[in-house]
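Quick notes on the structure that follows.
Missing here is one protein chain; the remaining ones are kept as they sit in the complex.
For chain A:
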Amino acid sequence: MTEKITEKRSSAFEYAPAPESRSVVDIAPSYGLFIDGEFVDAADGKVFKTVSPSTEEVLSEVAQAGEADVERAVKAARKAFEKWSALPGSERAKYLFRIARIIQERSRELAVLETLDNGKPIKETRDADLPLVAAHFFYYAGWADKLDHAGFGANPKPLGVAGQVIPWNFPLLMLAWKIAPALATGNTVVLKPAETTPLSALFFADICRQAGLPKGVVNILPGYGDTGAALVAHPDVNKVAFTGSTAVGKEIARTVAGTSKKLTLELGGKGANIVFDDAPIDQAVEGIVTGIFFNQGQVCCAGSRLLVQESVQDELMDSLKRRLSTLRLGDPLDKNTDIGAINSAEQLARITALAEQGEAEGAERWSPACELPASGYWFAPTLFTNVTQAHTIARDEIFGPVLSVLTFRTPDEAVAKANNTQYGLSAGIWTEKGSRILAVASRLRAGVIWSNTFNKFDPTSPFGGYKESGFGREGGRHGLEAYLDV
């Protein structure tokens, strides 16, 4: 039946791609580190290439920061801290408002850039990432002169220099989550973007210059894990913020142990998306698709475990498979594309290995008919049924477009299975019964609960995990605490 529908559609209309133009963005052949307001080479002259995951085309060559560069950047940030933290909050606010506005102005350029460097669909960078980036700066700009009223006592003080390390899945959005609250509260920052997605952070450096941000307030150090390790270990860093894997998060927690550095960690997840028998099935299917295929499933809060009540399993799986057959995978710049490229060859290898393990352990694998482009890093949307809680694909974060389907009979069983994980970042609940939503939500050990929706984000809404998904919150009034000496 699924095949027939596809056939009928393709015979009625020939598919016409609608690619977004690349001409809106001008990528230079090389980029330096951004230290003390200037683009500079790495002290040891090292560079690395950043490629487009959808084509493997080299986009640019980027300076790779080493320990000497970390030293320079922290020094610049320390020097800038004195004046920046002494500025009236209302003045700091205006810098952030400027940045928010320039991001809005350059939004299309940045969306295309992000899609090129990350591989995610333009539909997402244009409609989700970039609007949220601008909104985040706009939101925290407004806090800068209202900190007395934030509930942390009168005149709360900034911490000093913040060392921030961010991942590749939402490069500019994660930068915004880190930099906006840090600057609003009067800290200065040294930020390391991920090695596979350094470009939008370097474009952001240019935005800081356009906004007239004082030198040294924001420093950007592209590099690999060793650059990040040097940054978080630097003795003159007062605050460490990290978003990434749980394993690296634990390493960072050990590094800062016994120091006075304040730490916030936003780490992995294995979110349960729970569908009860009275759920609106069509809406649940949309939520499941958003939950696990948004950004190719490379989302820490992805709904990567579907828990479906047994009595509606068949109906739900039929609808879900039918829906997955309509997803369009391919050129991320095509405005119709639903599923873009996996961010890197390394990540693709990890997803591939875990999916193979799922099969080897006895789960049943299914993907819609889906042609993968010849070059680039691609993985078809994938479902696993007959998954048990003991299966690796039900326990480990896959960070890819792979959904593990488990079943339950009673709400108690659903809650127990949802909580049976080391993680606690997100969960979803689908039911028409209000009291069941509230009862289940209160028993789920997770920081963000989406009921009858999924993967919604907002600068005013605190985000962060329970258990090994990390600690501290980003967003909202709560997000200020991570950057204040309270």
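Definition applied: a contact is a pair of C-beta atoms (placed from the backbone, for glycine too) under 8 Å apart; a residue touches a chain by one contact, two chains touch by 3 or more; residues count from 1.
Note that contacts and distances are computed from a predicted model.
J.: Just go with whichever of "ABC-type multidrug transport system, ATPase component", "Branched-chain amino acid ABC transporter permease", "Aldehyde dehydrogenase" or "ATP-binding cassette domain-containing protein" UniProt uses as the name of the absent chain.
T.: For the chain missing from the view, the UniProt record says "Aldehyde dehydrogenase".
J.: One chain is left out of this view; which of A:G151, A:G212 or A:G362 touches it in the full complex?
T.: The missing chain is touched by A:G151.
J.: Give the residue, chosen from A:S30, A:S90, A:Q283 or A:T326, that touches the chain omitted from the document.
T.: Hidden-chain contact among the options goes to A:Q283.
J.: Even though one chain is hidden, which residues of chain A still touch it in the full complex?
T.: Against the left-out chain, chain A lists 135, 151, 153, 246, 249-251, 253-254, 257-258, 260, 265, 267, 280, 283, 422, 437, 441, 446-453, 456, 458, 460-464, 466-468, 470-471, 473, 476, 478, 486.
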